[in-house]
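Only one protein chain is missing; all other protein chains are in place.
The chains carry the letters A and B, assigned in the order they are written, with residues numbered from 1 in each.
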Amino acid sequence: MLQEKYKTEIDEILSRYPVRRSAMLPLLTMAQREEGYVSEAAMKEIASILRVTPPQVYETVTFYTMLNLKPIGTFHIQVCKSLMCALVGSDSLLVWLQARLGIKPGETTPDRLFTLSTVECLASCGTGPMMQVNDDYYERLTEEKVDRILADLKRDGTSPLKSGPFILPEPEGAHG
Amino acid sequence: MVKLTIDGVPITAPKGTLVIEAARQAGIMIPHFCYHPKLKWDANCRMCLVEIERVPKLQTSCSTPVAEGMVVRTATTAVTQAHKSVLEFILANHPLDCPVCDQGGRCDLQDFSHEYTPTTSRFIEVKRIFPKEYFSALIETQMNRCVQCLRCVRYCDEVMDVKALAPAGRGTMTEIKHFTHHELDCEFCGGCVQICPVGAITSRLSMYEYRPWMLKRADTICTYCGDGCQITIQTKENKLIEVNTAHGAGRNNGDLCARGFFGYHASTHPDRLQHPLVRRNGELVQATWEEALGFVAETCIRLKMEHGAEAFAGLIASRCTNEDLYVFQKFMRLAIGTNRIDSSARYGQINGVRALRRVQGTHRWAVTFEDIVAADALLLVGTNITETNPITGLKVKEAVKKRTATLLTVDALVPAVGTISNIANLAAHHFPVHPDRFGHVVLGLIKAVVEDGLVDQALAHRAPAYVQAIGDAVQALSWPALESATGTTSGALREAARIFARAARGVVLVGQGVLRSPGGYGLTTNLLDLLLLTGQHGRPGCGLAPLAEENNDQGAVEMGTVAEYLPGPCDLNDPTARERIAGLWKEELPKGPGRTLTETLEEARTGKVKAMFVVGENPVGSLPHAARAKDALAQLELLVCQELFLTETAALAHVVLPACSYAEKDGSFTNTEGLVQPVRRAIEPIGESRPDWEILSALSVLMGYPIEYGDAKEILKEIRSLIPGYGLLGAGPNPPRPDEAVVSRYLREGYAEDLANRYAATQPTEKRTGHFTLLVTQSLFHSGKFSTRSTGLLEIQNTGVLGLNPADAARLGVTDGDRVRVSNTLGELTAPIKLLERIPEGLAVFPEHFDEEARRLLGVSTDPQTRVPYCKSAQVVIEKL
Partner (left out) sequence: MAKSLKSWLKTITFYEILVGMKATLKHLLHYKPITLQYPHEKRTLPDSYRGMLALLRYDDGTEKCVGCDLCEAACPSRVIKVVSAEVPGEPTKRYAKEYYMDMTRCLFCGLCVDACPVDALGMTREYEWAVYDKRQLYLNKQQLLAIGDRSFPVREKKLELQHLNVAFFNVAFKHLPPKEG
């Protein structure tokens, strides 16, 4: 059904790559944008578009933490568990989050508000421990800060504690 | 060549050799997990680290090619330390469950751990655990044991081209899965089981039945197709436990298909006949060997007195060993005195052999599997090679994937990616045509060769009349007619013809779709014409290769168990050959005519043939109802069957004699490329069964024409004395060169006799709307009816499922698993359906192994020249039930 809905877009994506299967990630991103996660049907369809087998698509999806195999909650909390954050206490942060939300990594709260997962380095090593909620970074986290963020998210859907906005897209006049 | 030193040993190796291979050749074993000579190196396990002089750090020997003057050390302190650390990391997660692991006792990790690690680990962390579900009916995984070398995944992709295994997840949590939580659905070649260095992937079929040290091994040959793969049957207390094969062993080089790897239980099926059966008061009852053989001999002598030797006929399956086949024809010719012998090579193989003999004077391929791998252009006609001859298919895949050969395919199936490989996916040009129009594509190719000036100059010079005649014949065909028949463009045909003609080495593989279909003989001859015209014929490494379906089709022809040949094969009426054979046998050969399978059945029906010996063949179960084999055999006064199981034919017999399967006897099989390979006994005969030749030998004694041998080797010795240069049991075949005298005769006059017929583009019967073409074909998971007794293969496929194109199914309003009624004027059948994208619209495919019902629908036609019965397709109507 992706093909029916996004025919031109898929053709455009395919035209970008000399090797057909290189279009896998853009197509998977498209599938995730469509449903919020990558469904089995989507993987099969992408396999047939790219002329690869479904297991080959599946292995790609499982490699990337940005691609979800299950429906996720409104707020996808991704806690960095790589070395730098671990050294400054990401594990205790994770335990705190688990206790607050009552779920383990990989799970979604029953109210479908929060999904917790652990991810590899998010390139914010100087300001660890940190997490990413949907597309926003939250850095130099402490337990109190996490509680405030969770409360803000629940109430407003966003939190003033998030970092940024970053300079992408570049602010006007950056180059004079 | 590059000179280097490994551990002080000077070595020369060809450029590009990897250090690990060079060391292996010098007898130095470098431990490794992820490296395998069949696969591209991945260097992910880090076990094969070695020290190379002037390289600051340790290098992975599996990814480092040799270089001039390289000095490699494999046993220094640094290397040993590295081995220790790597193993410590692997063992940090690998469970110590060797006692319950099927790999225990032959595990690389076990061996290396003993050799390189201290007995304790510094890791106190909790080991990684994966939850476990059943993986599939035949292949089981235990991911806790996985060392993540990814050999299985790479094998599945690189060698098998199946891509059914996925390394899901990342880091230590990577596990081998199929597709999400689905059970494995693939070719079940067992390659992942064999290639796993640890016990992470094991066979469910023999799970926990054995420990490696308990097993007895016998190297023998698989009987499930003509490829002739070497298998090692492992037995424990006379029970078949498992089958495997070693890298580098046999023509299959360590690869197997589902049939070879999982099909071995058929030999010990509980339904095996254990005692002779004799018909008394209309029922088959158990008898002793003395009673049964005495009765047969007595009746034979009586019938011979009453009706003469010409009232006898014999039929043998080409699944028997060469020794069985040879003794059978000798028994029929001497003890009985008739030439009315035929075998199941008649079903198709004879078309290929007759064409080869006619054009190039050989009865074997002029090419080998190595030539297929080394070919530049491969033309596959009418063969779903990955299902019928999977290992030859692997050679084609290797040629295309590793040697970048250009593949041209002509087949009914269309390219579709799935977890069962499909050779059309690899084709540079695929011509998907209706199964009765393969000939049109070949004519198109020949026309393109002639018109585009691709005809070999030497040939044009040598046989101008031949080139002219063929040129005239193809000029008479019009491009639009060919285009409409084949559904392709003349441009594509021209391009394909150009690729094939310009290739340095071209090989044509022709399969069941041609050999077992109407016009098979003529089309095979046309393909030889194509080879001749493009100059590919006679060049080393080029030629035509008809693919045998049964394991000893080739042997059946060579042993003279077909109507037209004496052992050799020599023509039945060739006086010099007759004289030579009579001299060796010290007995006159019978003068009577040979009769083919269909002719014999006809003669039985009219009462001319009164008695028949049927060895392992099952005409009632193989031919469609329209052939009325049952009526014919029911007329006989004596029907003797030597069988493994009580088949449809054996059920009609007056005497049924229990024969040994291939696992219980010694002998030899000749594979499709003409290599005679030894078959060795793995278990004792089941019940009172005996090898076929022993039964015939005992009968001959009772009939007063003793044909006696001590063992199978003596028979082979006699065969060798009879056929010059026969059966040099070497590692590879020594293909015959085309006989130039025969080629010249063909070019001079031989081609002309049926030229008009062969080059006539018969107007294909227009398909009536709503009609499907039903094809009864071989499936990847079965071979004949024997494999349908194998528990393992039945796990994968246990019923006849009709394959349909999804679009057709949508039109019929049915979906996967629905039952449909398939019918035509001859009969009807109901079957569940399976949607397969590889099946083109208008086609329905049914496996011949479950065709009890489907055989009602099929008609029979006979080849006018080779008398091959064609009965594999029918026009049918399909309705939703």
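Just so we're on the same page, contacts are C-beta pairs under 8 Å (C-beta built on N, C-alpha and C of every residue); 3 or more make two chains touch, one makes a residue touch a chain.
Just so you know, these numbers come straight off a predicted model, no measurement behind them.
Residue B:Ile129 is the one among B:Met1, B:Met29, B:Ala67 or B:Ile129 that touches the chain not shown.
From the options B:Val55, B:Met207, B:Ile301 or B:Ala634, the residue with contact to the chain not on display is B:Met207. Residue-level contact of subunit B with the missing chain is found at 95-97, 99-100, 104, 120-121, 123-124, 126-127, 129-135, 140, 142, 144, 169, 173, 207-209, 211, 213-214.
The rule is simple: only the chains that are shown with their structure count from here on.
Note on chain placement: the centre of subunit A and the centre of subunit B lie 50 Å apart, centres being C-alpha means. Those residues of subunit A lying in contact with subunit B across their complex are 40, 43, 47-48, 51-56, 58-59, 62-63, 69.
Touching subunit A in their complex are the following residues of subunit B: 162-170, 177-180, 417-419, 425.
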